[in-house]
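The complex appears here without one of its protein chains, the remainder shown in place.
Labels for the chains are A, B and C, by order of writing; each one numbers its residues from 1.
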Amino acid sequence: MIKAGIIGATGYAGVEILRILQSHPEVQIAAISSVSFEEQGIDTVYPNLYGIEERKLTHSDEVIAGSDVVFGSLPAGVSEEFAQKCVDRGAVFIDMGADFRLDDEAVYAKWYKQAYKRPELHEKAVYGLTEWNRAEIAKAPVIGNPGCFPTSVALGLWPALMGGLVKTGSIVIDSKSGVTGAGRGLTQNTHYAELNEGFAPYKIGAHRHTPEIEQTLSKMAGTQVQVVFTPHLLPINRGILSTMYLKFADGATLARAHAAYEDFYRKEPFVRVLRAGDIANVKNVRYSNYCDISLHEDAHTGTLIVVAAIDNMVKGAAGQAIQNMNVRFGLPETMGLTMVPPAF
Amino acid sequence: MIKAGIIGATGYAGVEILRILQSHPEVQIAAISSVSFEEQGIDTVYPNLYGIEERKLTHSDEVIAGSDVVFGSLPAGVSEEFAQKCVDRGAVFIDMGADFRLDDEAVYAKWYKQAYKRPELHEKAVYGLTEWNRAEIAKAPVIGNPGCFPTSVALGLWPALMGGLVKTGSIVIDSKSGVTGAGRGLTQNTHYAELNEGFAPYKIGAHRHTPEIEQTLSKMAGTQVQVVFTPHLLPINRGILSTMYLKFADGATLARAHAAYEDFYRKEPFVRVLRAGDIANVKNVRYSNYCDISLHEDAHTGTLIVVAAIDNMVKGAAGQAIQNMNVRFGLPETMGLTMVPPAF
Amino acid sequence: MIKAGIIGATGYAGVEILRILQSHPEVQIAAISSVSFEEQGIDTVYPNLYGIEERKLTHSDEVIAGSDVVFGSLPAGVSEEFAQKCVDRGAVFIDMGADFRLDDEAVYAKWYKQAYKRPELHEKAVYGLTEWNRAEIAKAPVIGNPGCFPTSVALGLWPALMGGLVKTGSIVIDSKSGVTGAGRGLTQNTHYAELNEGFAPYKIGAHRHTPEIEQTLSKMAGTQVQVVFTPHLLPINRGILSTMYLKFADGATLARAHAAYEDFYRKEPFVRVLRAGDIANVKNVRYSNYCDISLHEDAHTGTLIVVAAIDNMVKGAAGQAIQNMNVRFGLPETMGLTMVPPAF
Partner (left out) sequence: MIKAGIIGATGYAGVEILRILQSHPEVQIAAISSVSFEEQGIDTVYPNLYGIEERKLTHSDEVIAGSDVVFGSLPAGVSEEFAQKCVDRGAVFIDMGADFRLDDEAVYAKWYKQAYKRPELHEKAVYGLTEWNRAEIAKAPVIGNPGCFPTSVALGLWPALMGGLVKTGSIVIDSKSGVTGAGRGLTQNTHYAELNEGFAPYKIGAHRHTPEIEQTLSKMAGTQVQVVFTPHLLPINRGILSTMYLKFADGATLARAHAAYEDFYRKEPFVRVLRAGDIANVKNVRYSNYCDISLHEDAHTGTLIVVAAIDNMVKGAAGQAIQNMNVRFGLPETMGLTMVPPAF
């Protein structure tokens, strides 16, 4: 049994990891921590867990001391310290935040307004988009779990970019996210009466997931890729849907693209390329680790339209983190992650 | 491995059984049927199942022929025929509808406007409120799975009635249900634009679950019990919350009631008596087989207020049916049913 | 033209008054104030008002100095001071809070944990349930606008209690409110991801509207009335629906009750007694000043079930306040309040 700990267990990503791990046959929760709720039972913060998981929230040191793997659900800029402590102890650290996602410290510094405190740690860290990076993840001491939007975008565009089916200029990514992506913190924007029956984009031209997206897509394309990325906030709890617009490369067609995607993802357990004509919908992946991808075209402008849907809290956060843990510890990749998305 | 079949697998209860059984370690789906979608893959009707469960919908005869247990998700009045065929073949029939819930044919005839076609079959059938009826369920050939509202009410009031904590007159039950209780059929009332931001009761003084509720409560109390039962339709997908008003019996108090409930349900895996002060909420039981019960009082009128919450599609339908199957086939009662309710 | 001012204009009741008054032909906004947003334009807090009403939020003294009528949307315990200043200046004060609703200071002190600071002011104040108290409202210097729940209950039960159609014991009131009733303040309970798809009661046996309800019903019945009152929080923005259970008096019937209600409310512009068979729904009164009432029975227990629906922000707050202003200033009672509820 692997002993798992969670730092920041009362955040939305943290508690979702805790929930999913309840059904993981090879994991035992070692300890969980929270700065705000230390000493309280987790079920007093999340009453859905009453009678199921009532363990007390403790201090992060206790979590690190007792765990083989530590999930850190933390604000930007504070993960390095915990990662270092894990590395020192020989525990694997999986960071749910952004501190280990970017290769280039200058890019990190520009978008997150702070410098690395332990640059050497970043040499050891790997980017945890599981499908993309399995071999590296399998031996990494520190894993930077991808952002939710970048996961939907990278899985959605990988075969097209890799296969040269599209031009790499003028990529438009219009993404929409459920509100759990904004976390447990209270804001006017996520106050029920103000989000309900509303809909709008946010952080236009300025979302921190943009450099992460461009970093991954550029590697996939083998050339520098730039994108316009606009996130929107949906009045639903879970789910990200990215609608992506690309120009077909010369000779490429929707049929060829569809065949390429099906071939590319044939063996991936968590990526579903939909049948021609079907359209990805966040509804069909909720509470599961699937990424649904559908392909379409606007024939009169020569545009490939890729639609990718994930549950932002599962494949976009907790699920992928556990998938990475499975890879890292040599377990079957789907272990504990076979939740079937409900119809309603 | 138990071979399970589902007749009416494209109804909401049917597809929920199918979904939950995907994770049951001792069950193998034998066949599923649908009159409306015969020959289609279930995943074309429910795209959430794409890549997971794509089996074709077939004819009910095939389902019965290949199954040890058959779940029937059918309109009132048509279950007897399928139940008989199962009994003839030695298969267990679990009816999701109302045909085997009422003891008294006259009551059935009054509320469902039709007579039994096979009265002898009803002698063998048992009422499938698992916690109430385990011993009978364990050997029954036909199980009438309880209605969703009656499940919340019966579990919510059982200890109070059994323990003589309340008077049996003047019981008011004000219930609220998510919209999946109305099923897959299209109606103006469940058209998104008309239900959204709306809320109202329906079938006031005339809901068919009333006699089922009174039948069970009367047995629990050991005397004839009458209730006022008013269902309301909530603009949410899942969940029933019943707010129940009873007069304390002489000498009874909230503290005594709370102790009695805790004691009564201590060993029940799926009934959670909340801590004093906490309030049951449909949110905390969604996608799980739990029934949450909280107890309160209005001191100045001597009223015990019991709040019970379930997921109408799980403990109120598919989950309890599988719980009954487990009991019937000698499996651990919680097998395949340990889904943890999500926090969001 | 009447000059109207609003103290606490950025609260939900305050901004709703401001919105409705935009269309009132005999009212001119004099000034609006807010402690939190002083000096900001109201449209920067509520961007729906951009280009329509951009006036600056100022200090309460300015509001009082320039107004014939002042609406106070304030926390419990602070209205007296503003009311006194208005009385001193000869302006009418309409309190949206609870400070002038209760006749008995001891009851106020028990439920609100504080004493009156200016008891003499309460002698002059009247309870602003318009339909009930028109003559008094027409000449009052201070009007205590009713609570949202009490409005739905009082209008719903008045003819039954007045007409002796029901027994006055064992009244159960099960109410459900949209989330705007909780106001603009951020809480975990009203965080979108936590309220969405959830439903539960709150403050069971302990809601502060209970004494207000009992005070009004007792006057209507001409005898002391006690009720069990349980509020629930609905995942919708607007609307209160109260389902009320009463025992028929000897000889009373649903048909008699229906005739009595129709007769009683025939001339009321804002009370709609629905046709027999129709059921009140919050959907049908949203954004309007109507109170819809439907009558039903549970025949086998001799119970009259009254369902009353209002928009909690209009008839339950801002709309009724403006209705009271109309009465107080001798304007047609419906002036500025003829908003037609939308179908969707």
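Keep this in mind: contacts are C-beta pairs under 8 Å (C-beta built on N, C-alpha and C of every residue); 3 or more make two chains touch, one makes a residue touch a chain.
Computed from a predicted model, the values in this text were never measured in an experiment.
The chain that is not drawn here is touched, among residues A:35, A:138 or A:204, by A:204. From the options A:236, A:322 or A:339, the residue with contact to the chain not on display is A:236. Where subunit A meets the chain that is not shown, the touching residues are 170, 172, 174, 176, 193-194, 196-202, 204-205, 226-230, 232, 234-239, 241, 243, 245, 247, 279-283, 286, 296-301, 303, 305, 307, 309, 344.
Across the interface with the omitted chain, subunit C contributes residues 12, 15-16, 19, 22-23, 46-53, 180, 197, 237-238, 272, 274-275, 278, 281, 283-285, 287, 290, 292, 313, 338-344.
Mapped onto subunit B, contacts with the missing chain fall at residues 12, 179-180, 182, 184, 186-188, 190-193, 195-197, 235-237.
Following the convention adopted for this analysis, only the chains that are shown with their structure count from here on.
Every chain gets a centre from its CA atoms, and the centre nearest the mean of all protein CA atoms is that of B.
In a homomeric contact, the two copies may use the same or different surfaces; for subunit B and subunit C, over half of the interface residue numbers are shared, pointing to the same surface. Distance from the centre of subunit A peaks at C, each centre being the average of the chain's Cα atoms.
Subunit A and subunit C have centres, each the mean of its CA atoms, that are 46 Å apart. Subunit C has its Cα centroid 39 Å from the Cα centroid of subunit B. Among all residues of subunit B, those that touch two or more other chains are 197, 237-238, 281, 283, 344.
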